[in-house]
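The other protein chains are all here in position, but one chain of the complex has been omitted.
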Amino acid sequence: MEKTLNISMWQKRLEDFAKERDWDQFHNPKNLAMALSVESSELVEIFQWLSSEQSENLDEKSLENTTHEMADILLYLIRLSSKLNIDLEDALEKKFEINKSKYPVELARGTAKKYSELKSE
Amino acid sequence: MEKTLNISMWQKRLEDFAKERDWDQFHNPKNLAMALSVESSELVEIFQWLSSEQSENLDEKSLENTTHEMADILLYLIRLSSKLNIDLEDALEKKFEINKSKYPVELARGTAKKYSELKSE
Amino acid sequence: MEKTLNISMWQKRLEDFAKERDWDQFHNPKNLAMALSVESSELVEIFQWLSSEQSENLDEKSLENTTHEMADILLYLIRLSSKLNIDLEDALEKKFEINKSKYPVELARGTAKKYSELKSE
Partner (left out) sequence: MEKTLNISMWQKRLEDFAKERDWDQFHNPKNLAMALSVESSELVEIFQWLSSEQSENLDEKSLENTTHEMADILLYLIRLSSKLNIDLEDALEKKFEINKSKYPVELARGTAKKYSELKSE
């Protein structure tokens, strides 16, 4: 079954959530970017002492925490897109094209080098 | 017009992108969480020396950079959801309910206090 | 040979550095905290695709980059201590005591659990 996310609905829900709490005063893009990065570090915290292998086999509690942190990141991302009037689908399309040209298959295969170092080989 | 994001399609695109480059060896959840947090700091970097007011009135170049960084965050989020078999829509629904109960309107109105400090008033 | 760091001298150097560039207008604690976290993500970026083992055997270039990023973090930390009039040595002493009591040897040995979960066993 195809999974889709109704971005417009979530933008509206988060606008209402903030309005009801009079939080627009705090939700400028600078602060939202900070909050998003704090949530992404809470995601990192779950994994910081795990080995790579352990991170592929999370216990139930860690998987639930991971799911919650990912949701918080996505909520702030949608909120920020709403504030800045950014079309997320369009943003994905454009950035995905950029990433494909930054990391051409023939140069990037099997290496984790940054694109700026791929060129110089 | 309603904006929706086809998560299944993007999961598939990113799986193919990684497979073609033989990057699955790098894409364990631990590393993906790190990469996501690095992208979110690149977002923060755009705003670090701006005032709150300036962050609401980005010039064209900064807005484009912001759009790119948000896309990278979302790409890693979708990739991680694919690796951990997490349903993002469902995750949003559950976390949004939690956030509503952590921040009841009557207690949270007009304050940026953390939920753990709201209770103690 | 004992290594010491002259904090007062570095605080002064960084004050002069900012003053000469008229950067005090940007260096409020909020912005400095953001900048410090951006630098620490640049540190993380070096390690994001490395295995734990590889991170213990950095090549010369990666070790140099690591050294530079660690220096930037420390420079912002000293700058922030100067702005907030925080005594770093005293801060270390106090936090080290807290960490020792949060992680008693008998409970913490061999486990990476967070202190809040150690108690509940």
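The letters A, B and C name the chains in turn, as written, and every chain counts its residues from 1.
Keep in mind that, in the parts below, a residue touches a chain if its C-beta (ideal position, glycine included) is under 8 Å from a C-beta of that chain, and two chains touch if they have at least 3 such contacts.
Because the structure is a prediction, the values reported are computed rather than measured.
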Visible chains that the absent chain touches, using the contact criterion stated earlier: A, B, C
Sites on chain B contacted by the missing partner chain, in the whole complex: 34, 37, 44, 49-52, 112
Residues from chain A at the interface with the omitted partner, ascending: 26, 31, 34-35, 37-38, 40-42, 44-45, 47-49
Residues of chain C (touch criterion as defined above) contacting the omitted chain: 2-11, 13, 17, 20-23, 25-26, 28-31, 33-34, 36-37, 40-41, 43-44, 46-47, 50-56, 58, 63, 66-68, 70-75, 77, 80-81, 83-84, 86-89, 91-92, 94-96, 98-100, 103, 105, 108-110, 112
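The rule is simple: only the chains that are shown with their structure count from here on.
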Distance between chain centroids, defined by C-alpha means - chain A, chain B (Å): 3
Shared-contact residues (touching 2 or more other chains) in chain C: 34, 37, 49
